[in-house]
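Have a look at this one.
A single protein chain has been removed from this complex, and every other one stays in its place.
So that you can tell them apart, the chains are marked A, B, C and D in the order they are listed, and the count of residues begins at 1 in each.
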Amino acid sequence: MADKILKKTDLAGFIKSLTGDYEVLGPVQDGPIFKFAPVVDGSEMALDYQNTTMSPKDLFFPQTEKMFDFTTDPNQDDALVLKEVPPAVGPRVVFGIRPCDAKAFFVLDKIFKNDQFTDVYWFNRREATTLIGLGCNDPCPTCFCTSVNCGPFHEEGLDVIAYDLGEEFLLKPLTDKGQALLGKAKGLGEPAGKVDEKAFSIRSAAEAAVTSQVETGNIFKRSVMELFEMDFWPRVAESCLNCGTCTYFCPTCHCFDIQDETAGQDGQRMRNWDTCMSWLFTMHGTGHNPRPGKMERVRQRFMHKFKYIPMKRDGEIGCVGCGRCIVQCPVNIDVREVVRKMNA
Amino acid sequence: MKVQNPYKPYPVKIDKIIVETEDKNLRTFRFVFLNPEDEKAFAYTPGQFAELSVAGYGEIPIGIASSPTEKGYLLFTVNKVGSVSSALHNMKEGDVMGVRGPLGNSYPLKELEGKNVVIIAGGFAVTTLRSTITWMLDPANRDKYGKITFIYGARTPGMLLYTEEWSEWQKRDDIDTFVTVDREFPGWDGMVGFVPAVTEKVAPSPADTAALVCGPPVMIKFTQPVLEKLGFADDQIIMSLENRMKCGIGICGRCNVGPEYVCKDGPVFTLAQLNKLPKEY
Amino acid sequence: METRTAKIREAAKKLLSEGKVDVVIGYAEGSVPMKTAPFFARTPEEADRLVWNSHCRINLANFLPRRQDRVAVVAKGCDTRNIVTHILEHQVVRENVYLIGVPCLGMVDPDLVAAKEGRLIQEAVEADGKITLKGKGFETVIARDEVLRQNCRVCVHRNPSVYDELVAEPVKEQEGVDRYADINELLAKSDTERYAYFNGLLTNCIRCYACRDACPLCYCHVCFVDEAMPQWVGKSQNKADVMTYHTLRAFHCAGRCTDCGACESACPMGIKVRQFTRLLEKDVKEIYGYEAGLSLEALPPLSVYRPNDPAEFIK
Amino acid sequence: MTLTEVDEISGDEGNFTVRVTQKPRYVDMDKCIACGDCSAKCPRRVDNAYNENLDKRKATYVQYPQAVPLKYAIDADNCIYFQKGKCRACEKFCPTGAINFAQKPVLRDIQVGSVILAPGFKAFDPTIYGAYQYANHPNVITALEFERLLSSGGPTMGHLSRPGDQLEPKKIAFLQCVGSRDMNQCDHGYCSSVCCMYAIKEAILAKEHSHEELDISMFFMDMRTFGKDFERYYEKAKKAGVRFVRSRIHTVDPTPDGGLSMRYVTEAGKPISEDFDMLVLSHGLEISGGTVDLARKMGVELNFNNFAVSSSFTPVSTSRPGIYACGVFTGPKDIPASVMEASAAASAASSKLASARNTEVREKVVPAPRNVNGEPPRIGVFVCNCGTNIGGVVRVPEVAEFARTLPFVEYVEDNLFTCSQDTQEKMTAVIREKNLNRIVVAACTPRTHEPLFQETLINAGLNKYLFEMANIRNHDSWVHSNNPDLATVKAKDLVAMAVAKAALLAPLSETTISVDPSALVIGGGVAGLNAALALSAQGFNVHVVEKGDKLGGHASRIFHTAKGDDVAAYLGGLVDRVEKDEHIQIHLGSTVADVDGYIGNFKTRLSTGTELQHGAAVIATGAEELKPTEYLYGEDKRVLTALELDDLFKANDPGIEKAKSFAFIQCVGSREPERPYCSKVCCTHSVLAALEIKKRNPEARVYVLYRDIRTYGEREYLYKEARQKGVIFIRYSVDRKPKVANASGNLEITVFDPILNREVIIGADYLTLASAIVSHRDEELAQMFKVPLDDDGWFLEAHQKLRPVDFATDGVFMAGLAHYPKPLDEAIAQAQAAASRAVTVLTSTELQVGGVVAEINPARCVGCNVCVTVCPYKAIALDEKNKAKVNEALCKGCGTCVSSCRSGAPQLRGFTNAGLFAQISACL
Partner (left out) sequence: MTSEEMKNSEEFEPRIVAFLCNWCSYGAADLAGVSRLQYPSNIRVIRIPCTGRMSPKFILEAFRRGADGVWVSGCHPGDCHYIAGNYYARRKFTLMNNFLHALGLEPGRLHFSWVSSAEGEKFARVVKEVTAAVKAAGPNHRFVKLEKEVA
């Protein structure tokens, strides 16, 4: 795997060289919102952004996704039989994604595939996509990635990581897919001089700049029931509106609902993001609700991220420390505070 | 090899509909696969469930009531509660729908070999236990197990499922069948009383015995102490949970009980396992 | 602001120490700049965490319906109006709620501040009507009044409409405010432009329902969006469904909305959801002369009628 | 029995034999489906009397489209076949073979216990008023003709135009009192009571109908808007720009442009000539010759105006026992008064028959309904051809074929007539045979035919609510007859919609609640006592609650009625009867403290603690006399109220005979901004009192200062008599009210006389103020019974015209002055009417409740109270858990609660959200 240099002045050429084989997406600004969108030459990109407003999980897990088509027309042979919808994406490159979000994909890979089943919708898109990450030189005060198995230059989930060295990017391929991409791209140069040292110092400075920290060690040691029965939960949940904003912005939240919709005789089965903050999420047809109140639902979310996922997914934490939920929560429920309480 | 889409149901045809209860809200649907090769792919064990898929309405998880020993069809008994089950209840023989599965774990039939089994069921939770009994009573399997006791209760005689089958079982000597209803009814000459009370009377000794318990929460609540009193240990009591599910494959998140996905890690748990989990079921 | 904070703490301590209430609902300092968190003080000591500043945007009336305990709540003008609506709608029993009224000078819109500043703000300090913004390598001062939320800028009911005590002298209500100048401008446009405008507003909606959940009026057990039989509105990101959701949500607030802005402040995508509710709020005021929450006697306009209500549009 | 006339009557009260002749209709009522083909094919056009002969109808016809029964008839006087022996077109085209030219008159003898005469009135024919040009000029029309011109069902379909030239009039004059208050030309000295109001109504309607600004003037003598809310309507008309001119027109001349020039003299004596486009004569009411004949056959005495003779205290009784009368037959009156009298007559007529109640009722046996719960829908669809009415336009077989493809449809057939008896029998069989559990009939309108098909469902053992209709006739084939393709497309959609809804229908249960067969009457005045007696006469126990320490109320202070009857004597007898009545229990010194329950099952606690159970209640709490605060009342002992003057009469006060001068001021406290209503009784009372004074002291000068004299009906004769006896009437206007002063011990009244055009000063020994009658504004009582008050504090009836004694809340009724000021005879009639209405509740031992009513899902309900406030019937209340609960006995199924609830908690059975959604999606 050979590192490459991309001069910022060559960015357009680099992007253009990819647009033939790939759809290229980059971070763009749309009013107050930052999000990934197709780019033509890279000039559209806002590479000095902090991060996308929402997590970019919709790259692989759109909020609404069609799964199957069907017809209710009794005259059709395949009436009421579900037909698979072909994968929605071809090869694409995402440029400039933040390492925390890529780490989230890495965690989600372990969720969308288990010992028996593979979520083909997630993996169709994952496989078709090459991720070029952009390290965070300048983390936000709400970032706490380094406390949760992640960091501003974390590499898991990425195919290539880019270091912004000022005038140029250092591109480090991390996977074969990344390597292949760099092989196809134009406008790249070879690293020269003390590039690696410079990159290392930028990385170290960034990691040090993540001053917001949480401890999770005790959480792993404690039993499910011990954590579950801790007495702070009601007060954490007290101000919660149960809106689910945290889950929609969270890069690792992945709960979904499956719904059928019909119009005339055409129908489709789709999935939509869902949220464990909703009372309906666990509501039985009988009227019984295993998580009847907002306390139970708030607790579930934090337990899921910091206890259940680590238990079941090789110790991975269901949180990458991106801080979006802290910024977006209308009532300022701060995940760091909650984790501190769980760990206390 | 192409990865199977785990969300895709097998197309099936409704072969037969049996109205099970006097309120007509419980019906047993017999399905046959539209593509015969799907039947092989659908290899299941008693205790597992499947997502029944009605295009235009969605899916509901329903325990498989038939036994793998019954070839050529699948049985599901469905209670009419929500929009999907209502749509299903409005369907007719010959209609096409989908079955996705088998899903979830099953009763630990392997582990139970050589043991006595007491099967305790209440109301319409008897479905997967019907599957289990049918499987165990199959000549190929009966010898693997010791004494089999079946205790089944419902509110009224008209609310008992599978009357034909358990009537047959009552005649057999390789299974002790006790069917009870909550109170006296004209024309009912069987047992009267609640399941926990009957269990206390007729359950076998806990030695080398496992109890499979399925029923409404109130029945479970009162049966559990009876079994404990009789000396059953928590890992001898096996239960099946019924959380709300969607994906059925351990991803979508709504059936979580603690770290476990009821749809994939369950629905069958021992009481010992459940004791370590939040009571979010 | 500081005196309001002090008075709120004083009132809360008194209520808690005298055992008059079980909890005082107010605001505590948030963990990020320009944010507060609803705070439930249960002891006199905890009351010291209560604050009042320009970021008390969340409408605390939201936490009142169906409460069983004795509660005091810190409430600005719009919050009290919502509590009046709660009382009229039997969600709150007046005797069970102690209202610590706060004459309000408007709340700051952090999105507006962010848009004005353009850089990541790491700290915001407020004093004497000015806010000092600090970030990596910069410090600027901005006048508070310039960055108020739009609803606060056009608010004409800053003083609580009901209260048990006030923590400050009533403020002078704004006069000569044209509450609906921008709405009227919008209404003067063509239907095509308006349709495009409202659809455009919703482009980024993720249907998290924070607007609904932050709204004190939305206290139903089951919201229409969660109904299955029949399904009023689809659950996907379909444009018409998103529009239907916002239309019906706003309609459910008709005659009850106080334009408190909680919905808009809660929206994580910065959508001007109030543009929907304001259309109705304006009509209710102009057609039926009703403004929600000003009186414990007058019923909301959809609960009553007059035989001669105007309706020229009906053939 | 339509087309039927009475020939003779024999026997006595309780046992009459009435011989009637039923004239032939020439149409078999059982076969006629009112499709109208006969009329369409009838070649004979004749003047349409229903539209005042302003347009034509056929010889085979229905009088008007809402006629009951909606069956056609052949007018033999005009039928070509009857007249010339040939034609029979109707017979040929009738799809059901209903035409029967062989029908003959049938004589029948009917055994009855009582008879009620309600023959109505004839509108006065103004031809004899030559000066008004009615007979000669097409643009001079009667108000009834004008009414038809304004009606959307009328000859011009509501488009206002002049009959002469079809031009839209821009300036119209209404002439009041045509054929009323006039002894010279028409011998009708009485006031017709209704013309002022109907003229104002027509004026307002005309203004609303007119495309351009319409100038309307109304020429009148006194504006008699004395009924409930009438005065407000008058004020509204003034605001709407109707010009009111106090003058009688004496000459009308045609103008060249088709209009009319009128000459009149203003009140101040100025002659004016003014042009109008059109002239409307507000003609009065009179009794027809036919009615006079009927009365003669019945042996019922008429007065000189041919109105039935009745007493003030038995307003619906005639001179012959057992025969009762109501409506204009007993004197001119408007709809609410007629409806009240009708109920009163029913009460009076049945009071003697109570013991025979339910003796001729046969019980019907129906099969027990099959339980269809849990069954998938199995829908049967019956598509009707309705002869050629549907099948001639819509391709019915195609619609039937389409219906087969719809979800859950198990059986489809098309019928020539789905409503025919044999099809009903077949339907019953098919339902059983095919095990159908939902039925859709695609035919005509559910408004007429739903009950018939529901009956069939019941006979087939299905709950009758498992039924839905698709209206492919009235809403389709009849209105798209020129486009069979689109009509067929529409028919399919309508069937699909009905099937979609039917699939979701659930059986609705109807349960019965018992009825406590006793009544509560609140108020022991004349109204309350009459209601109590009427109820007792029907065999029901009655509790009378009176807050005072004796019965009788304000009537005890009234001297005479307008008919000259002695009130004191009557009242003594009334109280005595009530006190002796074993069915009536009197609670003096009591008020209502608390009311719980609902129709059939009220529980009322009195202020004394007594608890009463009753099935119905009559509110007859009366009103009070305003104590004036003007005209020196309370300062000068010579200033009296009307009741105080009656006190003097009753005490035979010698002062009356000694005094030289008496004055009355009318409208004291009435018809003013604070009390914008007319107190109705005061004009008559003052006129009566003036006459009484003249009787006792013929030399005395009597002045009545008035705004409009409102001696409506035959009371007008009193007014006339008073003028003849020298009582001086001086009009004043409200902006120039009389002034009363004590001028060195003499009571002096200064008033501007508009005829003399100057102020006059009247010295009076007694000044009587005709002060307003004011309501108690009893909000507490209203709240307890969940009934409304109007702006003036009167109890507000369910419908001012059609349900004048009912409340929206079932089981509660009103009578007397609690409703509005009124004279004794009207109060008594209303009391009997209220009793009659209450009897309809009490006679049923149980009430059917349920069906299409709302229900609340408590899991959804948040207790926000919106449904409680909007329910027009107060059928919803919050329970102790703050959950709304519907009282099925009160719910009428309007669904306002459903659409008002944000939480989706209420559901209207039969019209569920899911059902309506299914209909929406089925047609799109």
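Throughout what follows, a contact is a pair of C-beta atoms (placed from the backbone, for glycine too) under 8 Å apart; a residue touches a chain by one contact, two chains touch by 3 or more.
Worth saying up front: this structure is predicted, and the values here are computed from it rather than measured.
*Asks:* So which of C:Leu15, C:Val74, C:Cys223 or C:Leu279 would be touching the chain we can't see?
*Replies:* In the complete complex, the chain left out is touched by residue C:Leu279.
*Asks:* Just one of C:Pro65, C:Pro216, C:Pro268 or C:Pro301 touches the chain that is missing; which is it?
*Replies:* C:Pro301
*Asks:* Just the residue numbers, please: which parts of chain D touch the chain that's not shown?
*Replies:* So the residues of chain D touching the missing chain come out as 34, 36, 40, 65-66, 151-153, 157-158, 445-448, 471, 473-476, 478-483, 486-487, 489-490, 493-494, 497, 798-799, 808, 852, 870, 872-873, 892-896, 898-900, 908, 911, 913, 916-917, 919-921, 923-924.
*Asks:* What chain C residues would touch the chain not displayed?
*Replies:* 186-187, 191-199, 224, 232-234, 236-241, 243-244, 247-248, 250-251, 254-255, 276, 279-280, 283-284, 287-288, 301-302, 305-307, 309-311, 313-315
What we mean here is this: only the chains that are shown with their structure count from here on.
*Asks:* Could you tell me the distance, in whole angstrom, between the mean C-alpha positions of chain A and chain C?
*Replies:* 32
*Asks:* Suppose each chain is reduced to the average of its Cα coordinates; what separation in Å results between chain B and chain D?
*Replies:* One centre to the other, that is 66 Å.
*Asks:* Please set out, as single numbers or ranges, the residues of chain D touching at least two other chains.
*Replies:* 859
*Asks:* Please set out, as single numbers or ranges, the residues of chain A touching at least two other chains.
*Replies:* 257, 259, in rising order.
*Asks:* How about chain C: which of its residues touch chain B in the complex?
*Replies:* Touch residues, chain C against chain B: 228-229.
*Asks:* Which residues of chain B touch chain C in their complex?
*Replies:* 82-83
*Asks:* Quick one: in the complex, what on chain A touches chain B?
*Replies:* Going through chain A, the ones touching chain B are 67-68, 70, 72, 79-82, 84, 111-112, 114, 116-120, 123, 223-225, 228, 254-260, 262, 267, 269, 271, 274, 276, 281-286, 288, 290-291, 296, 300, 303-304, 307-308, 311-312.
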